[in-house]
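I am attaching a structure below and will ask some questions about it afterwards.
Shown here: the complex without one of its protein chains, the others still in place.
Right, subunit A next:
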Amino acid sequence: MRALLIALMLWATPSMAVQPDEVLDDPVLEQRAREISEGLRCLVCRNENIDLSNAELARDLRIVVRERLVAGDTDEEVLDFMVARYGEFVLLQPRFHAGNAALWLAGPALLLLGGGIAIAFIRRRRPESASDTLTEAERARLDALLKENDDV
């Protein structure tokens, strides 16, 4: 709980993250700057992006992002610049590479695994596949279950 409270306190300091003087005149560039900022971690904060943070460092980073954009960088180049400077820790969305493959593939892999098991389970339960061979076993089981229920 304490960690939560501290986190909340950090968040709840006045959230005037982007100051009016930082905003670029070109709305298209500004929009791109906002989107990039939302994906960059405020390195001194707890799980907060630089677009929302009030930390001095976050402000510096926001200004750097805008400077790079004004200088003509693509979004990807701005991110590369940040990673070169601060390491991959700065990215809130980890890049896909060998070290992170397990993270990115976890969802699809779990779906394949879970879905596969589920489909195998469901197919085994089909009446057609079961009724021919299992009638007697089923009946015995059914009786047992009914009995079990009576015992409960």
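Everything below uses one rule, namely that contacts are C-beta pairs under 8 Å (C-beta built on N, C-alpha and C of every residue); 3 or more make two chains touch, one makes a residue touch a chain; residues count from 1.
The definition used in the following text is that contacts and distances are computed from a predicted model.
S.K.: Just to verify: the chain that's not displayed, which of "histidine kinase", "Cytochrome c-type biogenesis protein CcmF", "Phenol hydroxylase" or "Chemotaxis protein CheX" does UniProt list as its protein name?
M.R.: According to UniProt, the chain not displayed is called "Cytochrome c-type biogenesis protein CcmF".
S.K.: List every residue of subunit A that touches the chain not included in the displayed model.
M.R.: Those residues of subunit A that touch the unshown chain are 1-5, 7-9, 11-20, 23, 38-39, 41, 46-47, 49, 52, 87-94, 99-100, 102-104, 106-107, 110-111, 114-115, 118, 121-123, 125-127, 130-131, 134, 137-138, 141, 145, 148-150, 152.
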